[in-house]
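Removed: one protein chain of the complex. Kept in place: all other protein chains.
Our next item is chain A:
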Amino acid sequence: MSEKNSEGRDPKVVGTADNPVAGPEEVTKGELIAEGTGSASELASGPHAHLDRVLVPQAPTEGPVVTVRKGMWGPGHGSGDTSGFSGMTRIIEMPGTATPPFGGWFDDVADRVAELVPHFASRVMIWRGEITFVVLREKLLEVVKALRDDPALRFEVCMSVSGVHYPEMTGSELHAVYDLLSYTHNRRIRLEVTCPDGDAHIPSVVPVYPMANFHERETWDMFGIIFDGHPALTRILMPDDWVGHPQRKDYPLGGIPVEYKGAVVPPPDERRSYQA
C-alpha cells in the first residue's frame, strides 16, 4: 500500500483543460484478432509469453447458455402461445467467448495477470469492446490483489459489484460481476465469478477493495451470495428481517390485479406479453 499511497499524493495527471486526453485506450474491432488464431507456441515466443496460462485447461470455447427459449410467449399465465411460433426453440448463448490472443491492451492485462496468477480464468469473453474474465472463485482474491497492486495493471477501484441470477446455468447459477477501473492506465475490465446455488459462497474482495463493502452487501441482500470474509455482511436495502433475496429470478415480482372501468389488469409479471 505504501507505494500506492506515495503515488496517490502525486497523481499522474491524465488530462487538463488545455490538453485533454483523447479518451480511454480502446481496442477497436480491427485490432481484435479473430478468435482461434495463434497457437500456444506462437504465443510463447511473442511479447506476451504467459497468454497460454490465462485459461484453465479444457476451457470451453462456446458461450454459456443463458436460457433455452421456446416459442415467443413471455411471462404470464392463463392463455396459450397465440403467436403461432410455439414450436420454435432457440438456445441463447452469451457471446464473445475468446481464446488468446485477445488483441490490443487486453493481451497486456491478461498476460501480466497470468504471469502472477497462472490459470486464473475459466473463460474470457470479449464483446462490444469490453473484456470479461470469468475468474475461478478460489483464485479471486489473488487476482484482485495482483490487479490492484501490480504497476502494469493498477486497477485501483472496483466501481461496482452486481449480481446476476441465471437459474438455467446448472452448477453456476449465481454470478457476481465486478467492474474495475484503472485510473493510471485509463482502462476498464470486468471480472465475473460464479457459484452454484447450493454453495453460494464467494470470497469477499473487501480486504483488497474496501469500496466494495456496500456493493457486496447489496449483492448478498438481493441475490443471497455469501461473501466470505466480509466484515459485516448484513442486509442493506431490504429490512433486516426480510426473508428471501428479491432480485433472484425465482423470487416473484409481486403486485396485485388492478381493476379499471370493469376490466382487470393483472400485475406485470402475469400479463400476456411477447418475450421474443
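FYI, contacts are C-beta pairs under 8 Å (C-beta built on N, C-alpha and C of every residue); 3 or more make two chains touch, one makes a residue touch a chain; residues count from 1.
Everything that follows uses one rule, which is that contacts and distances are computed from a predicted model.
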Of the options "NADH-quinone oxidoreductase subunit D", "Long-chain alkane monooxygenase", "Septum site-determining protein MinD" or "Phosphate transport system permease protein PstA", which is the UniProt protein name for the chain that has been left out of view?
-> "NADH-quinone oxidoreductase subunit D"
Kindly state which of the options A:L55, A:M94, A:L116 or A:L147 is in contact with the chain not pictured.
-> A:M94
Hey, which chain A residues sit against the chain that's not shown?
-> 4-5, 8-9, 11, 13-17, 20-24, 66-67, 69, 74-75, 90, 92-96, 127-128, 130, 132, 156-160, 162-165, 177, 179, 181, 183, 186, 188, 190, 209-215, 218, 222, 235-239, 246-247, 253, 268-269, 273-276
